[in-house]
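Encoded as structure tokens, here's the structure I'll be asking about.
All protein chains but one are shown at their positions in the complex.
What follows is chain A.
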Amino acid sequence: MTRQTISTEGGNAVEVRGLVKHFGTVKAVDGVDLDVKEGTVLGVLGPNGAGKTTLVRCLSTLLAPDAGRAVVAGYDVVRQPRALRRRIGLTGQYASVDEKLSGWENLYMIGRLLDLSRKEARGRADAMLERFSLTEAAKRPAAKYSGGMRRRLDLAASMIGRPSVLFLDEPTTGLDPRTRNEVWQEIRRMVREGATVLLTTQYMQEAEQLADELTVIDRGRVIADGRIDELKAKVGGRTLQVRPSVPGELDRMVGAIAQAGLDGIAGATADQEGGVVNVPIISDEQLTAVVGVLGERGFALAGISTHLPSLDEVFLAITGQKSSEADASEDERDQQYTEVSA
């Protein structure tokens, strides 16, 4: 990367150059460069401990960086923190609302702290509760909310001041699939309304669902960045799994796919143990074509599914090595995660 200077008019809502934050000997963030274009979503993908949260905390003025520069919404995080805070919203991994206060009181308080008049703050609290489907729970203490409700309240709290840049630190970690979808919808809506979002996640799928561009970090460093489709091409996109009704037909299916000579399809393999054929694909067209070929040749199919590469597979493809924290449970979780919507 050759970007050295920060232009404040370049249409970037967030610009980070050479950002460093060390904790003793731990290099949590170790020279990160990234840009988020106005009105887009940047996904920051990385395993636990990669430095995602530290990065977000530096950008939202919660931590002072040791070196480097960062400009958010036109303001320097170190030199103009107060002005910057008027333009950002942060939703962390852990709910940052007052649990003893009701949902409404939380939002009203935040409105008042953002210098809204009493009337404005009341109206805004009502509107945000309505929007995040929390009106019925408005008077209940946040401590009594479910995990998903609390996360929604947190998002609502971040939106009270109509921020231009939103930082979402693992916004769906620990949520069930249905709640996760709700949160995703809300994030998409915020972006439609003009917000710029920097979102951290451990999940390839979440990044694919929400982000326009992706920055992959590990051990505090950027190891890849670019548009999702670029990175996917690099990583190999998805894997299509086809399960024949007759298990003995695996090899014949592999042969048929190879014979058809479909554009960009290579490397179909038979997984005898799993009873499936795996075909790496990078587009929906390819998926359709492969299934079409198998149909034409008269194969009876018992099931098809697609799998996104797990975070670890992404790392493997980019760096040729496993991520710094590739434990089995992590892999498992990511696997389950992709299957939900596959």
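Going forward, a residue touches a chain if its C-beta (ideal position, glycine included) is under 8 Å from a C-beta of that chain, and two chains touch if they have at least 3 such contacts; residues count from 1.
Heads up, the rule we're going with is that contacts and distances are computed from a predicted model.
Q: From the list "Cytochrome aa3 subunit 2", "3-phenylpropionate/cinnamic acid dioxygenase subunit beta", "Cation:proton antiporter" or "Transport permease protein", give the UniProt name belonging to the chain omitted from this structure.
A: Record says "Transport permease protein".
Q: Looking beyond the chains shown, say which of A:G49, A:P141, A:G226 or A:G275 touches the absent one.
A: In the full complex, the listed residue that touches the missing chain is A:P141.
Q: Which one, A:S60, A:T172, A:T239 or A:Q286, makes contact with the chain that was left out?
A: A:S60
Q: Which of A:E99, A:E120, A:D271 or A:E285 sits in contact with the chain that's absent?
A: A:E99
Q: From the listed residues A:G18, A:G39 or A:G275, report the one that touches the chain absent from this view.
A: Candidates A:G18, A:G39 or A:G275; residue touching the omitted chain: A:G39.
Q: List every residue of chain A that touches the chain not included in the displayed model.
A: 8-9, 13, 38-39, 60-62, 71, 73-76, 79-86, 88-90, 92, 94-101, 105, 109-110, 112-115, 127, 131, 141, 157, 162-164, 190, 193-196
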